[in-house]
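With one protein chain removed, the remaining protein chains of the complex are shown where they sit.
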Amino acid sequence: MTRRPIFNRRRFLGTAALGGAALASPAYLRRAYAQSGGEVNIWTYNNFVPEDFQKQFQDETGIKVNVRLVDDQGKQFNLLAAEQPNPTVDIMTVAGHRFLQFVDSDLLAPLDTDRLTNWGNINPTFSESDWATVRGNKWGAPILSGMEVLSYNTDYVSAEEAQTWDTLFSEQYSGQTAYIIQDMMSIVMLMMGYDGNMVEYLDDPDTAARIVEEAKQFLIEKKPLVRKYYDSGAEVQQMFVNQDIVLGHSWNGPAAALITDGFPLGMAIPQEGSYGFVYTFNIANNAPNMDNAYTFIDAVLASPEIGAAMTRASGFISTYKDASQHLNDLERKATSFPDEQLANLQFFRAEANELKYGLVDPAVEAIKAA
Amino acid sequence: MTRSTRIFMSCIYWAFVLYVFVPLILMVLMGFKDSKFIGFPITSWTLDWYVGVFEDAEILSTFGYSVAIAVLSTAISVVVGTWIAVVLEGRKFWGRAAMFGMTILPALVPGIISAIAFRIYARALGIEPGMGAIVWAHAVHNVPFVVLVVMARLSTLPKSQIEAARDLGADPFVAFLRITVPYLVPAIIGASIFCLLLSFDDFVRSFFLGGYEPTLPVLIFAKLRSGMSPEINAIATVALVLTAVVGVWAERFTRRTNKEA
Partner (left out) sequence: MSQDVAAAGRRRDAVSGSDGSPVFWGRLIASAPYRALMALIGTSPTRQFVLLAALPVLWVLTQHLGPMLQMLRVSFTDAYPVAVGAEQNFTFDNYLRFFGDSIFWMPFFRTLTFAAVFTFCTLIITYPVAYFLARHVSPKNRMLMLLLLLIPFWVGEIVRTYAIMILLGNTGAVNLALRTLGLIDRPIPFMYTSFSMGAGIVYLTALYMLLPLYSALEKLPKSLNEAAADLGAGAWTRFRRVTLPMTLEGISSGCTLVFLISTGFYATPVLLGGPSTTVFAETIAGFFHVAGDEWPTGAAFATIMFFAALVITFAFQRVMKALRKGDS
């Protein structure tokens, strides 16, 4: 599964750091919406719409929720592109870093945040950050956030070793590491002291090409040490469980799921830094049930408990204020990082995507072919 | 055949059985693991995943949906495929090679491309996404497999049998139904098994042509995103047992009707 990272200069803040908002009342839905009926069609990942919430929403609004489970971003794009101009879908789940591509292909409708009374329940780190605004509009409601982390089996690798990406390329762990190659390209650029988002080189394509070439040569040189270039979270989880690897780059979601299951796994944002991304609910251009889509998104944002339920099921971090208060200790441990590590994190940015992936995609193919 | 070759051959057979069954046994076993992930070591066991499958109405209806799609698309593929095979094997005609090429075309195109091509074409034809569209795509995709299998068998049909039937007064149509079709039965059974399997296991076409009701592989792919959990193994095991029961019943049924006939 290929993800296209999006970006933001702002630093990530721990969700736990922002507290104090009022707790939502349990009767949030009945109060807010009259029975309207009809249906709403959603494409999303398994467990992103909590079952209890879906049931309650259907009972209280009379709107039938049809969920179509998807397994990656690319398929959503292809399917939606094939369905245009009359899509069957109302709401999709696009990661913030893919907005630009969907917007450019005219697949998304701008999000009118005034129609969402609960927009304020989202941590402003996510809802008001500059990646969320493209071409002067908001395009999605942030629900879960993820990041690129270094995961390690605590039986074999120490927390100190996990403080640097260098450990991933050390001889000591030869044949026991894995990473997603596309994502690793950005991180390697960051390790080398460059801007992995490539925004700084927008006006200097030669420098950009030189940097990508340097990162490519580095990964080719380190190729004999890696066990597997993988694609999906399920793969990296299985490699850890089977002890085919003891450390690897991963997204926090799959790693958190292993931790909450009791597997001896740790994760860190190494000192060289890393990137984060955000999943959002988006409304399709020409959505057949536009009003119901707004009703649904507003309802899903209504309470931090819903955010906590999403975190529990997916392992990604909720974008809602106070969601972590509804998690148990182990769940909280698996979905939070020390502040000094979060300080090293930045969002992916989309401005230079065309330049960046024009260079990175062939580099990835070249590394695989090397 | 000497005794030693016989023993040697049976060793190979049982080694093969081991090779295909060990992963299967592991799959069934992992469905009993009390954890969210499959793999060794198994420290505690549970029945919850299997119980969950039977309590989840969605999984069972998904299974029924997949079976219905597989059966319908197979029926279409077998009829059309056999027909095409008869034409191709029947006599030389202009464009026969081109026709053969076009016939096996759907089997040559990688899944993702054929799925997108079908999706675009379906819209051009006005076929709505859903069960009908999936059945159509599976049927088209599986026709080449039927043609290849049936043609292989057809090429060995002794011409003398047809001629004898013609001599006895049967016209070509009747000769076909009474001689050719019975001769093709083993090939048709084999081809049906291929089609059922290909349809039942297809993810990418089902995904692109489906509506909001998932087929079994689509459901499994979606679930896989949150990790390879024993739940998926339990689903696959239950589906396997159910298909095995249906299969054995079908085999018994055909055997009984054969005896009566």
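So that you can tell them apart, the chains are marked A and B in the order they are listed, and the count of residues begins at 1 in each.
Following the convention adopted for this analysis, contacts are C-beta pairs under 8 Å (C-beta built on N, C-alpha and C of every residue); 3 or more make two chains touch, one makes a residue touch a chain.
Keep in mind that this is a model prediction, so the values were computed, not measured.
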Fill in the blank from the handout: Residues on subunit A facing the left-out chain by the touch rule are 1-2, 4, 72-75, 77-78, 81-82, 84, 101, 104-106, 175, 223, 226-229, 231, 235, 238-239, 241-244, 357, 361-362, 365-366, 368-370
Handout entry: Residues of subunit B (touch criterion as defined above) contacting the omitted chain
Key = 1-2, 5-6, 9-10, 12-13, 16-17, 19-24, 26-27, 30, 38-41, 80, 83-84, 86-87, 90-91, 93, 97, 99, 101-114, 116-118, 120-121, 124, 140, 143-145, 148-149, 151-153, 155-156, 161, 164-165, 168-175, 177-179, 182-183, 185-187, 190, 193-194, 197, 200-201, 203, 216-217, 220-221, 224, 228, 232-233, 236, 239-240, 243-244, 247-248, 251
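Throughout what follows, only the chains that are shown with their structure count from here on.
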Completion exercise
Given the complex, residues on subunit B that touch subunit A span 35-40, 116, 119-120, 123, 129, 207-208, 210-212, 214, 218-219, 221-228
Completion exercise
subunit B partner, complex, touching residues on subunit A are 41, 45-47, 66-72, 75, 78-79, 82-83, 88, 232-234, 237-238, 241-242, 254, 257-258, 261-263, 313-315
